[in-house]
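Every protein chain of the complex appears in place save one, which is left out.
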Amino acid sequence: MTAAFSKKQKAVVKGAIISSLMAATMAFLLSIFMLGLRTKSAAGALVLEPRFTLVAGITVLVFSGRLLLHLFWWNKKALSSHSFKQPGWFEQLASSKKIGWFGQLALAQKLKGLGKHGGTIMIALCFILPLLLFFFNLKLGTGLPLRYWFDIATLILTYIMLGWGLNIVVGLAGLLDLGYVAFYAIGAYSYALLAQHFGLSFWLCLPLAGLLAATWGVILGFPVLRLRGDYLAIVTLAFGEIIRIILLNWYQFTGGPDGLSGVPRPSFFGLPFKRYGDQTFHIFFGLDYSSLHRILFLYYIILLLALLTNFVTHKMRRLPIGRAWEALREDETACRSLGINTVNTKLTAFATGAMFGGFAGSFFATRQGFISPESFTFIESAIILAIVVLGGMGSQIGVVIASVVMIGGFELLRNMEGLKYVFGQEFDPSLYRMILFGFAMVAIMVWKPRGLISARLPTIFLKTETAVSPSPQNKGDAQ
Amino acid sequence: MNQSANQGFPLLKVEHLTMRFGGLTAIDDLSFSAAQTDITAIIGPNGAGKTTVFNCLTGFYKPSEGMISLTHPDRTRFLLERMDDFRICSKARVARTFQNIRLFAGMTLLENLLVAQHNQLMKASGFTIGALLGLVSYQPHEKQAIELARHWLDKIGLVERADDHAADLPYGDQRRLEIARAMCTDPLMLCLDEPAAGLNPKESDQLNRLLLDIRREEQIAILLIEHDMSVVMEISDHVIVIDYGRKISSGTASYVRNDKKVIAAYLGVENEEGQGAEVKP
Partner (left out) sequence: MEYFLQQLINGVTLGSIYGLIAIGYTMVYGIIGMINFAHGDIFMVSSFISLIVFLALLSLGLTFIPLALFLVLVISMVITAAYGWTVERLAYRPLRDSFRLAPLITAIGMSIVLQNYVQIAQGARVKPLPPIIKGSYTLMEHDGFIVQISNMQIIIILTTLILMLGFSWLISRTSLGRSQRACEQDRTMAALLGVNVDRTISLTFVIGAALASVAGFMYLLYYGVIDFYIGFVAGIKAFTAAVLGGIGSLPGAMLGGLIIGLIETFWSAYFSIEYKDVAAFATLAIVLIFMPSGLLGKPEVEKV
């Protein structure tokens, strides 16, 4: 190649500039009013506060960003060799092998290697590490912010459990449920109300709450599970909202928007975690009182609950019902032609998912000590769905990764004080959490419609488990 | 079971079947019957209503008029037009395949064949709860199911690929896998929707042998819709020709082949599909 540009290269550069200009125009149109003028209330009326530098910045950023991508990424080949090809950038992104750097097969094998021992090691770590840290702090006085750490871990585990629960419905059975939070709410309110009115203990209420949630899953699911996928999604969303509105307005029963407070805390085999009293946890075990005891205890409860969810799902996948769920996801018509009662099969998936949602809900209630309808909005359903989708529908480990990244990552984001120096003191990183969630959902779907971890392990082998067969790469496209 | 005793036992009886879609009459007063251990073929030009007949038989459409009755050898009678599609398979024991193959593409061959044995395995697993709580011993039943699956995989020559995904199979193998999957539901009647479509001569031949095998060993009725005349002519005991939703001829393959009405309606219209010298009068 000589110094002079070839005709094709000129065409590429020209095309790149035009397309970047168009993108910049679009960005300008989109941002000129929405970002360029901020409405502020002053003295009873709204006034506008111009921020045109922001608009200019965004326009320039979009232009230069797209130009750079054109020249150095999408058209790398065209500019270095003479083949000229310019597919749309998203299409390119979707099929790019460069980005799909961890190949499905390699990952599947790695995971399998990990799965055999790594899973056990991970679980063991989850059990031992907190205790270890606790004693470190106690004996060595390391002063780690354990309370905060345990809280985050508990939060992440709650989402992992919810994700695993929803994974049964969405990932295995292929039913898009946008109202999953309703069952979470039912679980939470069941526990709070049962405990308040009948004085039942957490350990008794837990299965009851799960059963109630499952029953509601059947009641709500039965009429609608005949519907096609996208209609089902909207109806479940409507149900989720109906339940929330009822919780919000049924004042006598649910406390309305004020919610229910004073939800009892769980006890350790009847031993409460209290500073004072004659039969408390720390007195019984002869320990010094520490508020961390209860937090640690809650952590272990949710860890066990999450593991139970995983264990049951794992078992069910290998039973006929689990295979029927997956078959349902693959082809419902074929299922019916094989004599499978698809409505019942869907109902079991719906009810099982709802039950775990109910468990998680009563855990949430006991952990918070206070619940109100505000905790059960659609956005919560969307977060759980995002975790399942991003992790890879049907993949258990994917849910873990997505929960850690999403919930943990945003917790990190919240604490990034450094960002304030970049974006100014008013910058609140937690505001950007949901927008990033939304973008991640779009990007993952475009890039990998089956989620980050899309390799599926067969549930049974005819021969001995010799190899993981590669999952068909773009199977999603075939449906 | 004694073969001669069952020969000609009228398993399926279709009477005055009519199916309308809005103003269009896809099937018009069609009557025919199919005997156990017979291979019955329904042929007809494109758009004659063949697949619609199948969809009525297997419950995917509810016919506008008519009666479809299926009588088991023990004399239990099922009125298929009144049954849910999945019960037609599980209770009346009718299995089917699809024109555009419908396998569980992301699952392995073995899993496909196990899903077909769902109902009986569900019972064996104590409807899941039993097996989850360890109340029933599910393993032996699963072993049995795997054996049945292995048997059919062996029949279609795909044992080696049992743990591969169904989507990875070549087209012809997918067709045969779909038949094997249907057979795993333990049917009395097997309905095949254009099983030879898109197969090369060698695969077509394999298919013929498989079908004859199934009839000989399983003693069941096979009902098939076909376009490929060579399959129909070689293996069918009984051929029904329909055109515009009406039956225009029926009888043995050689009889139908020489029926003037058939030649006019079927071969006359679609000369290029006349499959050459074999069918010319």
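Structure notes:
Letters A and B mark the chains in the order given here, with residues in each chain numbered from 1 onward.
Here is the rule we go by: a contact is a pair of C-beta atoms (placed from the backbone, for glycine too) under 8 Å apart; a residue touches a chain by one contact, two chains touch by 3 or more.
If you're wondering where the values come from, they're calculated on a predicted model, not measured in any experiment.
Residue-wise, the contact with the chain that is not shown comes from A:Phe239, picked out of A:Tyr159, A:Trp216 or A:Phe239.
In the full complex, chain A makes contact with the omitted chain through residues 26, 29-30, 32-35, 37-41, 45-48, 88, 90-91, 93-94, 174, 176, 178, 223-224, 226-231, 233-235, 237-239, 241-242, 245-246, 248-249, 333, 378-379, 382, 385-386, 389, 431-432, 434-435, 437-442, 445-446, 449, 476-479.
Convention: only the chains that are shown with their structure count from here on.
Taken in their complex, chain A has these residues touching chain B: 312, 315-316, 319-321, 323-324, 326-327, 330-331, 333-342, 348, 456, 458-463, 467, 469-472, 475, 478-479.
Taken in their complex, chain B has these residues touching chain A: 58, 60, 85-90, 95-96, 98, 102-108, 110-112, 114-119, 121-122, 124-125, 128, 131-132, 138, 142, 146, 149-150, 153, 159, 162-165, 167-168, 181-182, 185.
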